[in-house]
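Missing here is one protein chain; the remaining ones are kept as they sit in the complex.
So, chain A:
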Amino acid sequence: MTSLYLQSNNCTMEIRRDVFQAIADPTRRAILNLVAIQAMTPGTIAENFDSSRQTISKHIKILTECELLDQQQNGREIYYYINPKKIKEVADFIEPFRQMWDDRFNKLESIMKNYKPKKD
């Protein structure tokens, strides 16, 4: 229970960082691209990769924990599909970078507004 709690916590408390770790992996990005086309069972996803089914399951688990993938039970099969809301959040990942430059430039601007040329 504890580990389950911690795992889900990883992806809620520090959503952004973990989502980025999730998509940093090329296989996981490939899985997202695949599932983006249509919802798939883990078996169908695994067929598209050379890696073992077990490895692919692990990737799917991480993507699900980070809410990039959602799952739906359909009879005996579980289908995975893309969570568009989360994907959008990732698409906004530039914001902190932009904010960093915006802060710097705001400072630059206020410093230069107060700038007095040196008298040599």
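The rule is simple: contacts are C-beta pairs under 8 Å (C-beta built on N, C-alpha and C of every residue); 3 or more make two chains touch, one makes a residue touch a chain; residues count from 1.
Throughout what follows, contacts and distances are computed from a predicted model.
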Original post:
What does the UniProt entry say the missing chain is called, choosing from "ATPase", "GerAB/ArcD/ProY family transporter", "ATP synthase subunit b" or "Ribose ABC transport system, periplasmic ribose-binding protein RbsB"?
Top reply: "ATPase"
Subject >> Hidden partner interface residues of chain A, rising order >> reply: 16-17, 20, 24, 93-94, 96-115
